[in-house]
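Coming up: subunit A.
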Amino acid sequence: MMNRLLSSLLVSCALVALAAPADAQVFRYPEDARPTSLLPFFAEDMSSVRMVELIFDSLVIVNKRGDLEGSLASSWTADPDNMGIRFVLREGVKWHDGRDFSADDVVFTIQAAQNPKTVFNAKSKFGFIKDASAEGQYGVHITFNRPINEPERRFLFKILPKHAFKKGTRISRKDRFGRKPIGTGPYKVQKFGARSVSLEVNPDYWAPARIGEVLMQHTPDKSAQVSLLQYSGKQAGVQAVIFLPPKNVPIFENSDQVTLEPYHTVSWWYMAYNHKSKGLNDPVVRDAIALAINREELLEAHLGRGDILGGPFTESSPFYNFEVEPREQDIQRANQMLDEAGYKKKGGVRRKGRTKLQFRFVMDKELASSQALLLGIEAQLKKIGIRVKAQYVDHARYREQVFNRQKYDLTLNVWSFEEVEDVYPLFHSKGVMNFINYNNSEVDNLLDTAKSTRDYKKYKEYMKQLHAVLNRDLPYYFLWSLDVYSGLSRQLKGTFIQPYYYFTSFEEWELSP
Partner candidate 1 sequence: MSRAARLAIAALRRAAGGLLLLVGATFVIYITIRSAPGDAIDAISPMGTPPDVKARLMAEFGLDRDPFTGYLAWLVRSLTGDFGESLVFSPGAPVMEVALPAFGRTLLLSASALVVCLILAVLASLLLGESSRRQQLLTGPLYVATAAPSFVVAVVFAQVVNWAVNVYLVQNDYVPPMWYPIPIYTESLMPYVFAGFALIAGDGLFMDFFNAVRAELTALRNAQFIAAVKAKGARTVGHIARNMFMPLLSGYAARLPIVLGGVVIVEYIFTLDGGGYLLLEASRERDFPVVVGISVLFTATIIGMNLLADIVRAVIDPREVAHGG
Partner candidate 2 sequence: MSAELPLLSVQDLVIEFDTRQGRRRVVDQVSFDLAPGEVLGILGESGSGKTMTTMAVLGLVAGEPGVMGGSIKLLDGEQQVDLLSDLDGVLSRKGDRVVKNGRKWRRTVHKRMQPLWGRMMTAVFQNPRHSLDPLMTVGAQVEESIELALPDLAADAVAAKAVDWLDRVQMNQPQRVHGSYPHELSGGMCQRAMIAVALARRPKLLIADEPTTGLDTTVRAEIVELFRALLEEERRSMMYISHDIREVLYLADRVIVMKGGKVVETETADNLRLGRGTRADYTAMLLSAADLPTGAAA
């Protein structure tokens, strides 16, 4: 009875599916999380960042070769003293609502970002700008409050339409523009639903995109994303999965449906020590913890392939110091160091005086494989007499507890960088993102000198020094950077994935039925 019911149900559903029209020109992709805001300032989660890339343009972009290329700007010249830059804008660009794009929009965007009442995460990226002024319809001159090397690299931010903000330069997170954005980019928003966003091609774009429609589906279940990619050829399937979980990568290694596309994100994983915690302010303890952890094993077991790091830069970064040898697991030495420093084992946990080496390890649940990673770390630290009390919290609480209130001892997380790895806010004692309460005058000095230098070579040297110092002093334990794979349907042609914004060259992608 149940069987018959089930099979008839299945057959009827199958019929419905077969009867549905095929829409070949729709590019579908799943995201783990919903984009929250498509207003570029507030596009903070990666799914919003990727979608904003399709809707908005910046003055310049990073092209396939990693070079800068004009987008809304057709050319630029830096002032000789590196205290300003002059952009010439592309002519004939129109906003999605038909209005003309002009220099006023660029000036407006900068002013809005600098308005103290506009509060957003990336505000510091506009801090170097002193003033911006329009020079005619297609010229902008921007001055800085300090000399900047290769200033054009700092103009990757998206440009907003001045006419869409009637209330002036104070832009609120709650502005409706976030759901009904008007950009100049290759796609316009057709429908912004709670679980899906659909985009249609912008025919007026200067290099119109080939794919007619883009559909983002919120699919929190990773295994469902993988299944959907497996049926990419069929109309219910998706054509791309942004980030394939490492354990699913082998499924597609010899697939005739899907290609694996590696892309190198400028991001690295770290374990942060709260330097205000008792015990963790002792460099010996930090070192012992680092020595107890087998990074290769954790990486391989839970995250797939990647590079083991010795400092706050990825191996492809110009600042990476190859002379610094990353630590290897050495439990014996870790135990010895702790013994020598006077931490005695008592009931499986080491103590010295009133300091007990038992730490609260706070984890963001949304971090990939967070549970398995922490389990592994916990087991390894146990071998040197250090206990860990795990606390998994959701993303919002994590931000509140770890970043804003600093109620944690240890945590594990990832930093992702758009283009340049600017670690000043992370490790300077006055850095806005120094949530570990790190205070090292040597590091502060290095960072300050590096910031004020005008010579890029010297800057690189300072960074390499910093790498060595940080590897020794361990404000974080720098873990690894991952080889990330996207799964792309073989229907797609001309694909290139930008490591951060992902869809930068999407208008060149093609989708064959």
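Regarding selection, all candidates are chains of the complex that A comes from, given by their letters.
By definition in this document, contacts are C-beta pairs under 8 Å (C-beta built on N, C-alpha and C of every residue); 3 or more make two chains touch, one makes a residue touch a chain; residues count from 1.
For clarity, every value in this text was computed on a predicted model and none was experimentally measured.
Undergrad: Could you sort through 1 or 2 and say which touches subunit A in this complex?
TA: The answer is candidate 1.
Undergrad: Quick check on the complex: what are the subunit A residues that touch candidate 1?
TA: Counting only subunit A, the residues touching candidate 1 are 6-7, 10, 13-14, 16-18, 20, 30, 34, 36-37, 39, 42, 116-117, 119-121, 123, 172-179, 193-196, 217-221, 223-224, 227-228, 231, 234-236, 394-397, 399-401, 403-405, 425, 431-435.
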